[in-house]
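Before any comments, here is the structure.
All protein chains but one are shown at their positions in the complex.
Chains here go by letter, A and B, matching the order in which they are written, and residues are numbered from 1 within each.
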Amino acid sequence: MSRIRTLQKQLAAGTLTSVALTERYLARIREYNPGLHAYLHTAEAFALELAHRADERRRNDRDVTPLTGIPLSIKDVMHVHGLPTTCASKILEHFHPTYHATTVARLLDAGAVILGKTNMDEFAMGASNEHSAYGAVRNPWDPARIPGGSSGGSAAAVSADLCVASLGSDTGGSIRQPAAFCGIVGLKPTYGRVSRYGLVAFASSLDQIGPMTQSVEDAALILQQIAGHDPADSTARNIPVPDFSARLGDEIAGVRIGIPEEYFGEGIDAPVEATVRTAIAHLESLGATTVKIHLPHTRYAVPCYYIIAPAEASANLARYDGVRFGHRAAARGNLHDLYCASRSEGFGPEVTRRIMIGTYVLSSGYYDAYYKKAQQVRTLIARDFAEAFTQVDVICTPTTPHVAFRAGERLDDPLQMYLADICTSSCNLAGLPGISVPCGVNADGMPIGLQLLGRPMDEVTLLQVAYAYEQSTSWHRHHPPHYGIGA
Amino acid sequence: MATITAETLQHIAALARLGLSPAQCAHYAEECAHILAFVEQLNGVDTTGITPMDHADHLETVWREDRLAPSTQADAILEGAPEREHRFFIVPQVIA
Partner (left out) sequence: MTTAYEAIIGLEVHAQLLTTSKLFCGCSTAFGAPPNSNICPVCTGQPGALPVLNQRAVEFAIRAGLALHCRIAPVSLFARKNYFYPDLPKGYQISQYDQPLCLGGHLDISCDGEAKRITILRIHMEEDAGKSTHDIGQATTSHVDLNRACVPLIEIVSGPDLRSPQEAGQYLRALRAILMYLHICDGNMEEGSLRCDANISIRPKGSTVFGTRTELKNLNSFRFLERALAYEIERQIDVVSAGGTVVQETLLWDEKRGRTLSMRSKEEAHDYRYFPDPDLPPLVVDDAMIGAIRAALPELPEAKMARYTGEFGLSAYDARVLTSEKALATFFEHAVTAHRAPKKIANWITTELLGRLNARGESFESLRITPPQLAGLVALVDEGTISGKMAKQVFDTMYATGEAPQAIIAREGLSQVSDSAALETMIDELLATQSAQVAAYRQGKTNLFGFFVGQIMKKTAGRANPALVNALLRKKLEEE
């Protein structure tokens, strides 16, 4: 039984209250967060108030949902009205949003408890969480290593059981990659499945919010609550929301799984490849058919991504100008000086780099050569997938080319850092759903993730296959040592 | 490999309203040149006649009815301003 289901059973039986559960998590956060730095902001009073209300709701047997009373964390890129939103940036150091993100409002409607806001790479730009302006997150499996990024705080918090689950955001792999590095489940829904209203934008055509959980079923339960049309987001599609748990437990015999050769071999560490191939063999043993497929434009995904995402970001981050909110430089001067000082004081080096690249590729004379070219290649990448999905139901790849690397290892080489997205960014470019599930560890005991990609809006099949894999293996029962999990 | 002169970088930084020191400019010029050289791999793809994918697939026009939905957040938004006078946001004098 999944973590959420187990807790629900106890809450329903009255052997546990949400207040007790929340207090237990707050105590764990007090104990372990100083070492991990997964949370930027813990909201004790806020969380306990929500827990009280959840218990009351249960006592009155009123609108009890699978999330009622369940303590969750929220990546600090989504607004929770009443709590700060910093995006791990100095420029939003004292920013308090005036409204809830739609996803957050839906979790609160369901009676979920919000423990706090998790650390991340500044404005969700990064693959290691070392680009947080408030200090890096450590990987619970090995504190010398990074937890991945940009949703590294959420991944570490879920992995070390400092929350039941977390909401992350994924622009080029920011949910799946840290999920793989921390040995948890991370689901990026189809673009348009979940509202982005109240998610601080990084790259608007790629960003998507999704659950980071201890199991596949929990991911389905949370997605159920946050998915669906939102009149406040023109890109949140107005189509029916299926029951994401409908096929959990169904056999996967006959499911056709595509294995794209381009995701194996060069650039992928041998132990990772071997582990993922073992996982694929396991899926075959469950009755799935594997089909070799080709996604010929795969190698262009990262360069394509590193044009489109910075371009959109350069515009999305223009609003941080020190006029209406956020950091404003103390130095007096003319308007231009105020803008320049506020922004350069407020943004860290990675954000600065991406704004520069994004501004450059959109600037006069370069638009066609870079931005338009990248959007054309994006069409080709999406076509590769569309073609493949005429033959297969899901596509299976490694989530990352390697396990979590050591802190500081890539900090001085942005390009090396960007290559951590090599397996994940094409999914965002094509707008597909993708999930990472734990599928093994390397010789150092570091987790490895199996990535499954699905047809647009077919999270149901994706979850069915991921669940079948998870339930027939034991990787989801592996937890990092030293955090008293299961004790 | 793409080269970015310090002058170009200064121009880009000014467009983006980022105040960079000469040393930072030199540093970012080098890094950006590396990144641009990397993304220029795309030149190897024949994209003749390919429509750019500016939006995610399947998006349909979304409308709002022309109805007032007055926000109750005006005062809270104003309170969030780093500097304000009465009900105005204020900035250094804009040279008209």
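Assorted remarks:
Going forward, a residue touches a chain if its C-beta (ideal position, glycine included) is under 8 Å from a C-beta of that chain, and two chains touch if they have at least 3 such contacts.
Just so you know, these numbers come straight off a predicted model, no measurement behind them.
Within the full complex, the chain left out of the display contacts the shown chains A, B.
Contact with the chain not shown here comes from a single listed residue; of A:Ala274, A:Leu335 or A:Val441, that residue is A:Leu335. The chain not shown here is touched by just one of A:Thr98, A:Thr289, A:Asn442 or A:Gln471, and that residue is A:Thr98.
In the complete complex, the hidden chain is touched by one of A:Ala20, A:Ala315 or A:Val441, namely A:Ala315.
Hidden from this view is one chain, which touches chain A at 78-79, 85, 87, 92, 95, 97-99, 101, 196-201, 203-205, 231-235, 311-312, 314-315, 317-319, 321, 323-325, 335-336, 339, 359, 362-364, 367, 371.
Contact between chain B and the unshown chain involves residues 11, 14-15, 17, 54-56, 59-71, 73-74, 77-78, 85-96.
The rule is short, and it goes like this: only the chains that are shown with their structure count from here on.
The distance from the centre of chain A to the centre of chain B, each centre being the mean of the chain's C-alpha atoms, comes to 23 Å. Contacts from chain A toward chain B in the complex involve residues 95-96, 98-99, 191-192, 205, 231, 234-235, 237-238, 297, 299-300, 303-304, 306-307, 314, 318, 321-328, 332-341, 343-344, 347, 352-353, 355-357, 359-361, 363, 370, 372-380, 382, 414-415, 418, 429-431, 456. Within the complex, the chain B residues that touch chain A are 4, 8-9, 12-20, 28, 31-32, 34-36, 38-43, 45, 47, 50-60, 62, 64, 73, 76-77, 80-83, 89, 91-95.
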